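Excluded from the complex is one protein chain; the other protein chains are retained at their positions.
What follows is subunit A.
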Amino acid sequence: MSETRSETLVEFDDVLTRYEPVIGLETHVELGTESKMFCGCATTFGAEPNTQTCPVCLGLPGSLPVANAAAVESTIRIGLALGCRIASWSRFARKNYFYPDIPKGFQTSQYDEPLCTAGHLDVEVDGETYRVEIERVHLEEDTGKNLHVGGATGRIHGADHSLVDFNRAGIPLVEIVTRPVAGAGAKAPEVARAYVTELREIIQALGASDVRMEQGSLRCDVNTSLAPIGSLEWGTRTETKNVNSLRSVERSVRYEMRRQAAVLDAGGRVVQETRHFHEDTGSTSSGRSKEEATDYRYFPEPDLVPLAPDAEWIEKLAAGLPELPAARRRRLQEEWGLSATELTWLVNAGALGLVEQTVAAGATPADARKWWLGELARRANDAGVELADLAVTPAQVAELTALVAEGTINDKLARQALDGVLAGEGDPRAVVEARGLAVMGESDELVAAVEAAIAGAPDVVEKVRGGKVQALGALVGAVMKTTRGQADAATVRRMLEERVR
């Protein structure tokens, strides 16, 4: 990209000899509610532009907002899952600024009285646990979407004008802000990534959002600063936006550490600013310098009454929390007898839930793991999709393993049955039937194939009779070929031995 000048960077390992990184993360999560935060407009992703708006979310005069109960409860549940204190008194506030995607001239947010404060999230990197303190979790509303017209497609630079779609304006948005995380050293980039990964899993487990970074329902601002080692003061931080994948979270911290070290090494000062991450180059570039917080002229939202969750309400929500990801991982590791490394493989492959469901559908943990980490991982990789997006359900995988276990098919036929399932031909048992994949018993057809193989290779038969037993393999191969792999190799070998000896 033209605005990304190549900047001086310090080697990553070199950065750590002189500086200690401090990171902080602000994560925005679009809640998966049916309706918007303060009005009844639907929240369907990808709807036709401006078909999900009304006087409230367009900020038309005289309209009045009413808070969405489900959004408030989701926010409290997220706070509880992060070990936060839930405020007994909490208010919305107006954050005033002008931007075309903010129809009201302010964003309804929370300021000094957020719903949840003082929590934490423990994340693991390379067997080491890092505690990320949570400063606050608050509830606000999303903005509309700008489409820049003219100039390079979709870019603001050189654009003639912009077009705004307000479907997203007013969708409930939860902001989760960490306290600064120091002491992670070389692991800082990975800790940042592990934090967002774990947060995403928690919110997914709560069912509060679909947390899809590529669709923007989870967005991350990554703060990075460097302090000289041994210094008591933290350095000036930058805030990197446009970080749209877990991998980018890690890369953006890494890049900022290397860039800021070069600035400091040269005797310069890091500018406090917003920076934009570029996926293609893995670099960041300077954005506008941020308006001072006081310039937002926050004040309590007069059109919404305070939230005052009582103990009973909070307890009810706490009691309804699902098993959280960390506890679930520990439980499954124990139940399936996995090593820490095996567990990590499953988690990193995104297969934990799939294996769990496959086991629940009757497969053994070993079979379920073998299929999801082996054949299915290969298919997903070939197709360039996530495991979960393959057109096969855990129940179907369990059925495949059952068919193999009962001897109806072998592994090779099972892979063909999987082809059928992925092609939408139905459940494995139906595919096996329709495609005629079942292992051949000692049928007339198989006897004929065995006898034909013997008759067709008198030299091999001689060798076997002469004591070269391993030559029998060639005959087994010939039979498997004529039967298109549908015979059971052990059966074929036994039948051949009976006839050759």
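Please note the rule applied: a contact is a pair of C-beta atoms (placed from the backbone, for glycine too) under 8 Å apart; a residue touches a chain by one contact, two chains touch by 3 or more; residues count from 1.
By definition in this document, contacts and distances are computed from a predicted model.
Missing from the rendering is one chain, named in UniProt as "Aspartyl/glutamyl-tRNA(Asn/Gln) amidotransferase subunit C" (options: "Aspartyl/glutamyl-tRNA(Asn/Gln) amidotransferase subunit C", "ABC transporter permease", "Response regulator receiver domain-containing protein" or "DNA-binding beta-propeller fold protein YncE").
The chain not shown here is touched by just one of A:163, A:229, A:360 or A:469, and that residue is A:163. Of the candidate positions A:11, A:128, A:295 or A:497, contact with the hidden chain is made by A:295. Only one of the listed residues, A:100, A:183 or A:207, touches the absent chain: A:100. By the touch criterion stated above, the residues of subunit A touching the omitted chain are 33-35, 39-43, 48-55, 58, 60, 66-72, 91, 96-100, 146-149, 155-157, 159-166, 276, 287-288, 295, 297, 300, 302, 304-309.
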